[in-house]
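Only one protein chain is missing from this complex, and each of the others stays in its spot.
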Amino acid sequence: MNYRTLLFIPGNNPGMLQSSDILGADGIIIDLEDAVALTEKDAARILVREYLLTFKPEGNYFIRINPLDSPYFYDDLEAIKDLDITGLVLPKASVESMAALEDYLDKNDLDFEVIALIENAMGLETALDIVRASKRIVGLFLGAEDLTLDLGAKRTKESKEIEYARSKIIAAAKAAGIQALDTPFTDTDDLEGLKIDTRNAKDLGMTGKTVISPRHVDIINQVFTPTQKEIDYALRVVEGVKGAKEKGLGAFSLEGKMIDAPIIKRALNVLKTSGDYKEEYDELLE
Amino acid sequence: MNYLSSTDLRTVKVLEQAEFPSKVNARNKVVEDTAKLIKELGIKDNAVLSFHHHLRNGDYVLNTIMKEVQRQGIKGITLVASSLFPIHAEMIPLLEDGTIENIVTSYISGDLGRAISYGKLKGKIIMQSHGGRARSILNGEIEIDVAFIASPSADAHGNISGVNGHNTCGTLGYAIADSLKAKKVVAVTDALVEYPNYPADITEDYVDYVLVIDCIGRKEGIVSGTTRVTRDPVGLKIAKDTLKVMEATGLLKEGFSYQSGAGGISLAVTAFLKEYMIENNIKGSFASGGITGHLTQMLEEGLFSALFDVQCFDLESIESLKRNPNHIRMSASQYGNPEVSAVVDKLDFVILGATEIDVNFNVNVTSGADGVLMGGSGGHQDTAAGSKVSIIVSKLFSSRIPVIKDRVDVITTPGTTVDVLVTERGICVNPLRTDLIEAFKEAKLEIVDIKELKEYSESIMGKAKPIEKTDRIIGLSQYRDGSIIDYIYEVKR
Partner (left out) sequence: MVERKLEIKKMATAGSLESNDILIMISKGEGKIDIELESVVEKQFGEDIKKVIHDTLVEEGITDAKVIAKDKGALDFTIRARVRACVKRGVEN
């Protein structure tokens, strides 16, 4: 599953939790970390459990636990290990914290997906090692607010200061064949700015974006959804490859252009995002 | 005298020179003493007095006049007020001492409604729609003795304007029928202006007195600075789905007409609709009802050709009414009177709220979750009946208040005129509208049976305990055509 949008829902807010499944996001991240006050960590864990056990919401639910260097890391894991969720988001990801998480998940025989939140300089520079430390990782997620703080960079709407970080995350994610997830856009009212920021991230190679305002979900989904023209072209490429394979041809051309592996890969990515992907396409790249 | 029927014109008397008329000596209409005026009007026990609600929760006029009526010991008044607000809670003692015996209104909120629900009114309360009220006044079903018309401005001859003065409220659409039919009409104002006061909503030929008082109302209660589109994500989701519903009907095209309430979700529908119209290059014919700045902006941008305005909700709409000739004043009769041709009959879409809706699509906006009077039809019945597609927007469970019931507490709008319900967890279509069900299927718009949605909501919240009522009927929910569609019972304390 390619998550175009992962929407944050504060873990201690019953009103938000009970409507989290209707907000149109591809995935939900229930937050036990920053959105929950230190005095309410215990109450939030219990509330999230009750919510998930009672509502059994459809869709992809992740839980952002507290970081390894906090006193809540293992308490969070203990509280959610038996829940039917898609996965976990590990904040302040490092090789060490990822290893600790993997160790816990192994010991408890859990097959959660893991998304690593890269939000400091060390995490960024060791992103690929963090990916390698996990069998369960499905995405790298750039947390630009904390990262720029760590870098001593000024956070701006234009986001020039995170271009390197975005590219680095994208490269590491693509090298490992997992998702590159962009930092949320924090100005809830600036919908034009959101569009520009999301397009920039997508053009660099991000495959999805995290979201802190439900009002942002539709716009981001739209940016990350291929146009009908792109889908039609991708389908023609795929049909072409199938035909060429049947005829035993190594390469072929479509509409006057040589179709090689990168173009096929791109076409398959488009179909994955649009939901038109079929399992039989798996062998097209072999 | 009908001279045309005289067979012999010689029998017609002609004035002598001495009897010839003198120059007009205009009667002075201006009065400054409320008590004196009430006496002069000769208001007797059981009189019928009317008021309009354009000053909404900022209105001082009704309280001022009725307290004077009380001081003069007049009893058994039938109060015909187009709506009543929390500020009118001052009338509760007048229910108790019998000054006010019956109430006829289209909307009631606040402690006065509560007091009536708990049985304080000695007579009856009749809940009407806006169009139904105009009908009943114009066709003589209700005979008004004196109409007291809160007037943001009036000149000495009684030309009343809602856009001049300091406590402006814009159009006076709800007071027009009263001014046409009441035996006596009093303009009550705190801004006596030079003649001529124009544009006049009600002209001097219908006005008998101009009562000048210190203050007709408080500004904050009259208009809201801005009416706000909801920011609540659930409300926005409902609004987005409502637009999808509108699109799927096939009626959302060049020249369509539209009305929505001023609630947060309804305003969000208007905001999404605006984007849609710009994107798809569609221009509407008209929007109607209570008007907000959101609609006047759309008028300015050429997205609608005209606005029919029965009531201005904010300062922006008052300004627009003043200067934009395509922003048109509309009386409650032109708006929704079922006995004449009315604007609602030309509506394609109306977006409405609901406190409760039942499995037969009957809607209650008259009483609240606790069974107490806290609303009323307003234009709900009129627009639902007239429009091609009436859409109810509501949250399925907000703060554990269930919206779908087996039977609503009080039927305000009959389900036979309600077409679609949009909630955050499903869209329901009235089974009577097989055409819509077909159209939605074609548009691949998923719909759900209202009974199923009710069961789902009850599985989450449990079934609400029915509200305890006594067996005393305190009033009637009247349909716009004058028929009665439900009883209103006293609520048990």
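Which chain is which? They are A and B, in the order written, and residues in each are numbered from 1.
Just so we're on the same page, contacts are C-beta pairs under 8 Å (C-beta built on N, C-alpha and C of every residue); 3 or more make two chains touch, one makes a residue touch a chain.
Please read these numbers as outputs of a predicted model, since none were measured by experiment.
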From A:13, A:120 or A:225, residue that would touch the chain that is not displayed: A:13
Candidates B:30, B:315, B:401 or B:437 - the one touching the absent chain: B:401
Contacting the left-out chain in the complete assembly, out of A:49, A:132 or A:242: A:49
Interface with the undisplayed chain - residues on chain A: 13-15, 18, 42-43, 46-47, 49-51, 53-55
Contacts of chain B with the absent chain, listed as residue ranges: 369-371, 397-402, 460-462, 464-465, 467-468
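The rule is simple: only the chains that are shown with their structure count from here on.
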Distance from chain B to chain A - Cα centre to Cα centre, in angstrom: 50
Complex interface listing, chain B residues touching chain A: 231, 233-234, 236-237, 240, 397, 424-425, 460
Chain B contact footprint on chain A (complex, rising order): 18-19, 22-24, 55, 214-215, 218
